[in-house]
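Supplied in structure tokens, the structure appears directly below.
All protein chains but one are shown at their positions in the complex.
Going in written order, the chains are labelled A and B, and every chain counts its residues from 1.
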Amino acid sequence: MLLAFLAIISLAIMRLRNLFGVVMLGGIYSLLMASIFVILDAVDVAFTEAAVGAGISTILMLGTLALTTSREKIPMHTPLLPLVVTFVTGAMLVYGTWDMPAFGSAEAPPNQHVAPYYLEQGMVETGVPNIVTAVLASYRGYDTLGELAVIFTAGIGVLLLLGRRRDPARVPAKSEFASKNSAGGTETTSATEENKSCSSSGGTAA
Amino acid sequence: MRHHVILRVVAKLSIPFIFLFALYVQFHGDFGPGGGFQAGVIFGAAFILYALIFGLDNALKVAPINVVIFFIAAGLLLFAGVGVAALLYGGKFLDYGVLASDFVAGQHLGILLVELGVGITVAAVMIAVFFTFADRGR
Partner (left out) sequence: MDFFLGHYNYWIFIFLMMLGFYVVVARGNLVKKIIGLNIFQASVFLLYISIGKVLGGTAPIIIDGYGTDPVIYSNPLPHVLILTAIVVGVATTALGLSLVVRINEAYGTIEEDEISEMDREP
């Protein structure tokens, strides 16, 4: 039932052209996903999804819309090829599910490998009743360290892309992007930038 | 948003509780649902609420961007530092068993510190990302 709601909302997200509406539907989508996670016994994941999906990412999307535009334009090309591609890929994936274990079976291979060990020994070896935390921090510490490094890098990347320049001696506002590109050492991008400015000035002259 | 009295009062009342809840999620993550990732996001959300209601300038006074950037690195360093500390105590990298006198206590201590590092970095990244987006819009 909840899954059906999810499908309906994602269809609405695809159809709607007002991006504010799309972002709001995205928040509802995340909350629905969180409730599905609770039903599927993943309380930690549900917690994260409710906090991240419905909270932070909605706010970030709204921030982006405030900085750009909130109307989506109708694309010029026909969506025939993407439709064919998605249908073929989807059909192949559905064919792949024929071999999948049935939903909720305890004998499925993913539930037989290391999971019973974690459930039996996790509490004994780490003294932490929440097995998810034990696996996250102890058994898969390397994994989590890597994930944290990814978050760190993404945060630094955002700061570099959007952060305000602290050095007031650098040239401000308009030529900022071009100067940054040439400082990056890529000749081609700065060339296209010049081309673009030429073409736009030509356009205004015409 | 400065003129909405109800928003301001409700935000002022609820922000301390959001912080408290974030700390609870952080340090109770061993026993119930929760942990560093969730706590970091909730902690960041409290700051974002503050910035939304009271304006970015006031929020930057509470958490200057330099301090936030410092904490982004500090959390990751804490995580890696716990691993290196385990190395120095004679164990393997990120093998917390050697950190305390007995194995289980060491594991518990290590998990607590590592989750703290995760929480700090996640919270700082969320705050920094929101601040840069909001700062760009002015």
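Following the convention adopted for this analysis, a contact is a pair of C-beta atoms (placed from the backbone, for glycine too) under 8 Å apart; a residue touches a chain by one contact, two chains touch by 3 or more.
Computed from a predicted structure; not experimentally measured.
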* To do: Could you list which residues of chain B touch the chain missing from the display?
  => 31-33, 35, 37, 40-41, 122, 125, 129, 132-133, 136
* For chain A, residues in touch with the removed chain -> 3-4, 6-7, 10-11, 13-14, 19, 22-23, 26, 29-30, 33, 36-37, 40-45, 48-49, 52-53, 56-57, 60-61, 63-65, 67-69, 72-73, 75-77, 79, 82-83, 85-87, 89-90, 93-94, 97, 100-106, 108, 110-111, 114-115, 118-124, 129-132, 135-136, 140, 143-144, 147, 150-151, 154-155, 157-158, 161-162, 177, 192-193, 195-196, 199
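Here is the rule we use: only the chains that are shown with their structure count from here on.
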* Structure fact -> CA centroids of chain A and chain B: separation to the nearest Å works out as 21
* State the interface residues of chain B toward chain A in the complex, per the touch definition above. => 25, 29-38, 41-42, 44-45, 48, 65, 69, 72-73, 75-76, 79-80, 83, 93-94, 96, 103-105, 107-108, 110-111, 114-115, 117-118, 121-122, 124-126, 128-130, 132-137
* Inside the complex, what are the residues of chain A that reach chain B? -> 43-44, 46-48, 51-52, 55-56, 59-60, 63-64, 66-67, 124-130, 132-134, 136-138, 141-142, 144-145, 148-149, 151-152, 154-156, 158-159, 162-164
